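Heads up, one of the protein chains got dropped from this complex, but the rest are sitting where they should.
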Amino acid sequence: MARHIMTLTCDDRPGIVATVSAALLAVSANIVENQQYSDEDTDLFFMRTVFDAEPHEVEQVLEAIRQSAAISHHHLAARPEDEHCRTIILVSKFDHCLLDLLYRWKSGDLPIDIVGVVSNHEDCRGLVEYYGLPFTVIPVTRETKADAEAELLRMVETNDVGLVVLARYMQILSDQLCTALEGRAINIHHSFLPGFKGAKPYHQAHDRGVKLIGASAHYVTADLDEGPIIEQDVVRVTHAESPERLVAIGRDVERRVLSRAVRDHAESRIFLSGRRTIVF
Amino acid sequence: MARHIMTLTCDDRPGIVATVSAALLAVSANIVENQQYSDEDTDLFFMRTVFDAEPHEVEQVLEAIRQSAAISHHHLAARPEDEHCRTIILVSKFDHCLLDLLYRWKSGDLPIDIVGVVSNHEDCRGLVEYYGLPFTVIPVTRETKADAEAELLRMVETNDVGLVVLARYMQILSDQLCTALEGRAINIHHSFLPGFKGAKPYHQAHDRGVKLIGASAHYVTADLDEGPIIEQDVVRVTHAESPERLVAIGRDVERRVLSRAVRDHAESRIFLSGRRTIVF
Amino acid sequence: MARHIMTLTCDDRPGIVATVSAALLAVSANIVENQQYSDEDTDLFFMRTVFDAEPHEVEQVLEAIRQSAAISHHHLAARPEDEHCRTIILVSKFDHCLLDLLYRWKSGDLPIDIVGVVSNHEDCRGLVEYYGLPFTVIPVTRETKADAEAELLRMVETNDVGLVVLARYMQILSDQLCTALEGRAINIHHSFLPGFKGAKPYHQAHDRGVKLIGASAHYVTADLDEGPIIEQDVVRVTHAESPERLVAIGRDVERRVLSRAVRDHAESRIFLSGRRTIVF
Partner (left out) sequence: MARHIMTLTCDDRPGIVATVSAALLAVSANIVENQQYSDEDTDLFFMRTVFDAEPHEVEQVLEAIRQSAAISHHHLAARPEDEHCRTIILVSKFDHCLLDLLYRWKSGDLPIDIVGVVSNHEDCRGLVEYYGLPFTVIPVTRETKADAEAELLRMVETNDVGLVVLARYMQILSDQLCTALEGRAINIHHSFLPGFKGAKPYHQAHDRGVKLIGASAHYVTADLDEGPIIEQDVVRVTHAESPERLVAIGRDVERRVLSRAVRDHAESRIFLSGRRTIVF
């Protein structure tokens, strides 16, 4: 027996849980964890089930669910829990989010396989190579941007990558690339969205005199800073903090929020429902 | 159709979810919410299901589950969601937790029916009567303690009470009464248990110089301050806070924590697993 | 000897602390608490000093400070700590913030004297009168708005009011009234500003799928929802919360944030520095 994670999105109607649990029982699978949610706004049903089963019987489970009259317009997938999400990390010069991801990955805290780290600068090479990972520099200028993105996308596709993490990657992706990576690229924005979009959010926060600063991890979409939010957090600050100090404080929130979002994605806990996320 | 809440505790084994969902599907009930947990420490399975069904068919669902071979050593119950938990609140002189409960109840935020408020002092009469509720004084002295507890227990049983809230009730219940109220009496302890048990916890916290103070809501057991913890929270304090100020700050945490625990109980979200609680 | 609170704003230059502390020492006053801040953005200096002194010698302290060459463009004030801030509370139909303020005032937790509660609706009369306070209804329609505001302002001036609290008062004040009440009217906005300005912020928060909702207390200015922020807080929510549930959860944050801002104002802890607040 091996532990599997199954995710299901479909139209919300009676009989779905009965269908899924009967399909699992038919192969004597044991349900370890189960979460579900019916979104009244979108009339969609979401389910995440962790179960122990013989690997060769999983396809039979999926087929039984697919054939059921209770299931329509479904997205259904299952994978062994130990089949980690293949991941590429994009980074520029700031290394705090990168280090946090690398450390957590190394300590077994993040179920991802890091295919490599890609940057438009050389700065993080030492850190990445210390962790024994390939570091690829793809410089980006106005002229080379299209080529650079094509190269990145090739890496994603060649390596069967399920997650691209923008760990303070200071380049705006083209609409085309955003579309190609839809639902599998996570960005960390250094503010509590929807406040302080755009550049220099900590300076905006200082000018406005807010008492909490935050960070937001979201899926990348063509509509900048408007992608579905996955995770957010804040930290209390006072009038005494300069913009520079806010930046330093913000680094802690950013890395914490991004790491949580990456884990949620890698554990198949996130579902899209319109422009909102369901996170089990 | 009416919304129902069903709770199930039983031995953990395959087929439980399939059994429950099939039983619900058989009467065309619609699952609205579902949470489950397998406790590896106790080998128990816990499930809370919210569903819409015809009231006269609910008994049929329960019977189907009871008859199933997959279900053993079960505690199984279902009730209409709008059948509120009948509640008695015990209070002494401090009224902050009481007021919070009364206000939330009045604003529809707590699904309880308050049978009455019982106190060993007159102090809170005005507040309780402002909210249009019966206020009963049962004085407690060493001599009258047994009679007082007997009277309280009579009130509990006569009124089919499902929850007794000790909202800063400054009397220690006898072992007998604790046993009679097992699993349905909630106390708020004014510290972050297991630290600072016993009297004057805020003074203890001040002397020890802790940087956070807290409160813990727990089920009452004969073993004082050792009952299963339901909910806890803390708030940051500094060296500058006097013990008296800690008491004032603590009032906010206490009422917040107690209200959450009362809601969780009233919504049938809490299960006992050994000395721990499962809170869905 | 009586405890006094002194506040000073002036141009930032050397010698201010020496001047103030020498003036206090000259009358054998004892400094109990002292906070200060130099704002590099505005070149202003802010100081809040709590001291014990003979009441008849306080004016001598102030005069010595005023005469000093180190102090220019000053705002300087001192008052006995037990001379409470005279306060009017404005409310419409929602009573959660009102109740919280009344309860804290009654329990000695807020150093304010409540002159009265003013509303454009009858709904909160029972609660206010239970607390033994005058309740005045000043209805507001498009036609009567100017008169209503004039009446309110008369109450403020007649009663020497130092704080007007908009405790979910659902009327927009005219620019004139905002100006008249500058620096002494506090509003609670039911979102984490600057996100979700305007109407129905919890519905906006739900639509955007944020993972934290919040509230912001700010001084009222003619520029709606843009006044200097005094205090903010947030609470974690999930996809499962409906807009209605967000409203209920939000009530807790709103009342907590508003009460803190009112206490800070009443304890003379808040200073204005441009559009930001300094809160000691």
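Chains: A, B and C, in written order; residue numbering restarts at 1 for each.
The definition used in the following text is that a residue touches a chain if its C-beta (ideal position, glycine included) is under 8 Å from a C-beta of that chain, and two chains touch if they have at least 3 such contacts.
A quick note: this is a predicted structure, and the numbers were derived from the prediction, not measured.
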Residue touching the undisplayed chain, where the options are A:96, A:200 or A:275: A:96
Of B:50, B:64, B:234 or B:249, the one touching the omitted chain in the full complex: B:234
Absent chain, residues of chain A that touch it: 96, 99, 103, 107, 109, 126, 130, 248, 251-252, 256
For chain B, residues in touch with the removed chain: 37, 39-40, 192-196, 207-212, 214, 228-234, 238-240, 242, 273, 275-279
Contact set of chain C toward the excluded chain (per top definition): 14-15, 17-18, 21-22, 24-25, 28-36, 38
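The rule is short, and it goes like this: only the chains that are shown with their structure count from here on.
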Label of the chain whose CA centroid is most distant from the centroid of chain C: A
Self-contact between copies chain B and chain C, residue sets same or different by half: same
Chain pair whose interface holds the most contacting C-beta pairs: A-C
CA centroid of chain A to CA centroid of chain C, Å: 41
Distance between the centres, which are taken as Cα means, of chain C and chain B, whole angstrom: 37
In chain C, residues with contacts to at least two other chains: none
